[in-house]
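All protein chains of the complex are present and in place, except for one that has been dropped.
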Amino acid sequence: MDGILALAADNLISPIILFFALGLAAAFARSDLSVPEAVAKGMSLYLLFAIGFKGGASVAAHGLDATLIMSLVAGAILSFLIPFVAFALLRVMTGLSVVDAAAVAGHYGSISIVTFVAASSVIASAGLDSEGYMVAVAAMMEAPAILSALWLIARFGGAGQGGMEPGLIREILLNGSIVLLVGSFLIGWITGQEGLDLIASFIVAPFQGVLCLFLLDMGLVAGRGLREARGVLRPPLFLFGVMMPLIGSMFGLAAGLLLGLSTGGVLLFMTLSASASYIAVPAAMRVALPEANPSIYLTLSLGVTFPFNLTLGIPIYLAIARTVTGG
Amino acid sequence: MDGILALAADNLISPIILFFALGLAAAFARSDLSVPEAVAKGMSLYLLFAIGFKGGASVAAHGLDATLIMSLVAGAILSFLIPFVAFALLRVMTGLSVVDAAAVAGHYGSISIVTFVAASSVIASAGLDSEGYMVAVAAMMEAPAILSALWLIARFGGAGQGGMEPGLIREILLNGSIVLLVGSFLIGWITGQEGLDLIASFIVAPFQGVLCLFLLDMGLVAGRGLREARGVLRPPLFLFGVMMPLIGSMFGLAAGLLLGLSTGGVLLFMTLSASASYIAVPAAMRVALPEANPSIYLTLSLGVTFPFNLTLGIPIYLAIARTVTGG
Amino acid sequence: MDGILALAADNLISPIILFFALGLAAAFARSDLSVPEAVAKGMSLYLLFAIGFKGGASVAAHGLDATLIMSLVAGAILSFLIPFVAFALLRVMTGLSVVDAAAVAGHYGSISIVTFVAASSVIASAGLDSEGYMVAVAAMMEAPAILSALWLIARFGGAGQGGMEPGLIREILLNGSIVLLVGSFLIGWITGQEGLDLIASFIVAPFQGVLCLFLLDMGLVAGRGLREARGVLRPPLFLFGVMMPLIGSMFGLAAGLLLGLSTGGVLLFMTLSASASYIAVPAAMRVALPEANPSIYLTLSLGVTFPFNLTLGIPIYLAIARTVTGG
Amino acid sequence: MQTHKAKRVEIAIESVMESRLSDALIEAGVTGFTILPVLGGSGRSGRWSREGQVSRAGGMVSVVCIIRPEKLDDLLDAAFSVVDRHIGVVSVLDCEVLRAERF
Amino acid sequence: MQTHKAKRVEIAIESVMESRLSDALIEAGVTGFTILPVLGGSGRSGRWSREGQVSRAGGMVSVVCIIRPEKLDDLLDAAFSVVDRHIGVVSVLDCEVLRAERF
Partner (left out) sequence: MQTHKAKRVEIAIESVMESRLSDALIEAGVTGFTILPVLGGSGRSGRWSREGQVSRAGGMVSVVCIIRPEKLDDLLDAAFSVVDRHIGVVSVLDCEVLRAERF
């Protein structure tokens, strides 16, 4: 327990968390500080490019673990499954309508890649290692949850015209983040150490600094969202936003242990399961489920669960992963 | 004297000055070279982030000098005071109306952070050191001058409805540049050397290169401004734009000596006092003093004083600071 | 022959080519992956800044080769000349109208700076060297071809009101890419090794990484262009897009040998002659020759010739340059 | 200068729906449209601004079509079929155009 | 398709004044508006372009409100109170809207 607290304290004064807090504070104080949309998008392309490539290069270096396929399958299953748990919890705990509950549930099955990146940083500073292909697992977990959300609607009613818009599946599977992450992973794998040497001073050295600036922007956005959506965030919803990642992480823990991953790998699986999407799933929900209220699902995933994971969640998952794997 | 000339010559062929000159030349030649707005804003966020953080880390390393608070107070006083000097000079030297003179005066009390950064580069290449908290002094000097300008209007008449728009004070104090600069300074201070090590390859190594590109853009903007505003720049105004920084620097010199700062610190105080704002103050003036002509104050601060400080001013201030402090 | 194939294979699995291929694939699959316009433009400014500066610094280091002036003259002549060859070929091989043929021809006399950069990377990884002033030759070759295209129209008729729009010449010569490339070249030359040391960690270390991201975007753009313009690309046109760079490279080879350049220099001359413009010339054509169909010339230069040079062309030119110069 | 009567239809719609709207318009025989970026706005679902968006889901665009008056109904039907369940504001103005042969 | 008469008001204003205008509009009971970016322009104070701006002070935005005709006067009063001392162009058009219940 002391270990968790020390780790959490340590984590809380890392520059990336502090810049996130600065962004939150600036937004609450209604400062006009802002990062141009194009620059924020450019930084997110950079982060996807860098972690994808590094993951691939690490697979090239360590050889292909026999559990890669199994991990991908496990990721897909978790992404399908977690929305059902979230949906049940939401219907019991909160007064959300079927449509809103299904939409929120879809977000929690999917993942937040920035939370994944933050967990990777923590792994690195804890001197641990992790399976490079976890990046591919992350990509795998982005989409299936959306299908679960739509199935929940179709099953439990709610939206009159629910059902798949033509082309939506293709759009989800080929969304830019997935394509860039998977593509960079494959290129990193193909070009291996030689490729990494070529571009290391672009994707390795400045990575933490870019992450700081990016989290500053995330703080600004999350803070502005929370300020706008104060009304939405009643206590049961807030509670859900904190409990659900803890529950999700247990599924990730189970998967990681069954697969026999390293301590770092288990932590990453826990983090992926615990995190909630705020890019791919909201976009899909706007198309397929326009009746669902975006300020509910965005506030929960970006305003509550994301900061929770960043600050307290990851240290907790790490402590658990260490205890359980003995790593 | 020879020393100044040699230093100025040396300064004039540094890449950052030459890129500024390239931008000016391209603008005068009406080239369509331009830096996208979002990229320019991204670079300015980067510069604020980097100098704030480095300043904070340097305070963490060297311990907190007892003069920090005194320096902040001195900065605020200078920022309040210099507009009065500038206003008197403008009313005597030029035919500007009260409104325009007050608006211009406000700019000269405030500061230009890029000029500050350029002076820091000169300090580094001269092998000198400076107080890390000068970054906080820079932030402190941004806003008070605006109040002086508004007071001058209220006192000497001019704009019918002069006076504070509601919310303006908050906007000025929480403007993005100040928040990012101060926030990064604090984070640099909290995380110290460890934090700096983490992100040094983002904020230290590429800094000079980004500064070159940024000054290219400043040259383009200043050049286009000068071309548009040719008519405005009558000889007395031009003369003011060159004299005022020299006068301002003397106030900075006095403050630096009284506070007992290092040679580098004195140079920075001189530079801050000598420089004129072209971001925060123009924005505040558009809100509070729309009757003032923006092409007058922007042309003076960005088209005359900024290039003057960059090319001749800083070497002069350095020579003086060295002579006086014996550094 | 084996050497060429091995080299081509090696080239084909370099990260920059693979990222280009990723972009193409994403565009064909209609992924929504995209790089914001401002970020793409920022990266192209970075590339021009970096290669211009490095070229200049290299001239400062190796001293001024007597052949600089001769190379510039040769470049201008090639740029003037190649459009006539291209025009004749187009009129014989394809059914293009005079206007469209002249417009396309103008593109092939001019150059693609990204192809030049890719060839420079190949030179570096082959352990060769090249004349730093080839950057200036590249700038020199941008514009003359446009005049040839307009002359061809004036001579062979086609567009009723053909002829120079006032101001067009100035616009072409002072277009942003040329100004930044030449300006950075001169600044690199003036500030030499000292300047390079100052900004090397910005323009040298991360260069390859930025190039990867930039080529990802080029792949996306080329792929989207090809998808839109499927109809345009009849076999004779496609054939022209592959043959013309090979023919052009022979002119570059001749020039490089006559001038007695190094193996790397010859390769660069071949590459410049082989490459086709997709920035400066299309812009000029829209102003001066609006009757010409942009989807023909853009599809050819960006969709066919650019990928051809990037993947197969450069290895072929390198093999030839090595054989002929014995380098 | 000779001008011709036309209708100018402006549709503010979420960015995620843009390609669906474009496809519907083209299918309905609309020969041209122009898409303008939107920085922010306010409506029944509150205020938003582009700089406060991490999500592709948030932004909007404004689609402007100039058409012959007799095509208006087809266009509105097409637009309505997409906008119906979604956020979107559709407005129609009378205007005059040069070069009517282009529409 | 059933449409309803409305007014379309367009206000070009300096970016620094945007939040003050939005607040004034909302206070005047305007239920929705859309903000478009402006690249540049020309007026009595000369030409300007967004790429030639270091300063937040320089840019402009265009605010478009579609409202019921009877609300026009309130809106114009609100807009005028903000625009009065400042740079700004206010224009009003007649238009038709779908889904009038939204306004």
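A, B, C, D and E are the chain letters, set down in written order, and residue numbers restart from 1 in every chain.
As a working rule, a residue touches a chain if its C-beta (ideal position, glycine included) is under 8 Å from a C-beta of that chain, and two chains touch if they have at least 3 such contacts.
From a predicted model like this one, the values you see are computed outputs, not experimental measurements.
Q: Taking the full complex into account, find the residue in C:G95, C:G157 or C:P290 that is in contact with the omitted chain.
A: C:P290
Q: What is the set of chain C residues that contact the non-displayed chain in the whole complex?
A: Chain C touches the missing chain through residues 34-37, 40, 161, 165, 217-218, 220-221, 224-225, 228-229, 278-279, 282-283, 285-287, 290-291, 293-295, 298, 302.
Q: Go through chain E and note every residue touching the omitted chain.
A: Residues 12, 36-44, 47, 49, 60, 62, 73, 76-77, 79-80, 83, 89-94 of chain E touch the chain absent from view.
Q: For the chain that got dropped from the picture, name the residues of chain D it touches.
A: 1, 3, 6, 8, 22, 25-26, 31-37, 61, 66, 93-99, 102
Heads up, the rule we're going with is that only the chains that are shown with their structure count from here on.
Q: According to the touch definition, list the chains common to the neighbour sets of chain B and chain D.
A: Common contact partners of chain B and chain D, which must touch each of the two, are A, E.
Q: If you fit chain D onto chain E using only Cα atoms, how far does it have to rotate, to the nearest 5°?
A: 120
Q: So which one's got more C-beta contacts, B-E or A-C?
A: The greater number of contacts lies at A-C.
Q: For chain A and chain D, what's the span in angstrom between their mean Cα positions?
A: Each chain reduced to its C-alpha mean, chain A and chain D end up 34 Å apart.
Q: Would you pick out the residues of chain E that each touch at least 2 other chains?
A: Counting only residues that touch two or more other chains, chain E contributes 56.
Q: Which positions in chain A touch two or more other chains at once?
A: 32, 34-39, 42, 201, 205-206, in rising order.
Q: What chain pairs are in touch here?
A: Per the contact definition above, the touching pairs are A-B, A-C, A-D, B-C, B-E, D-E.
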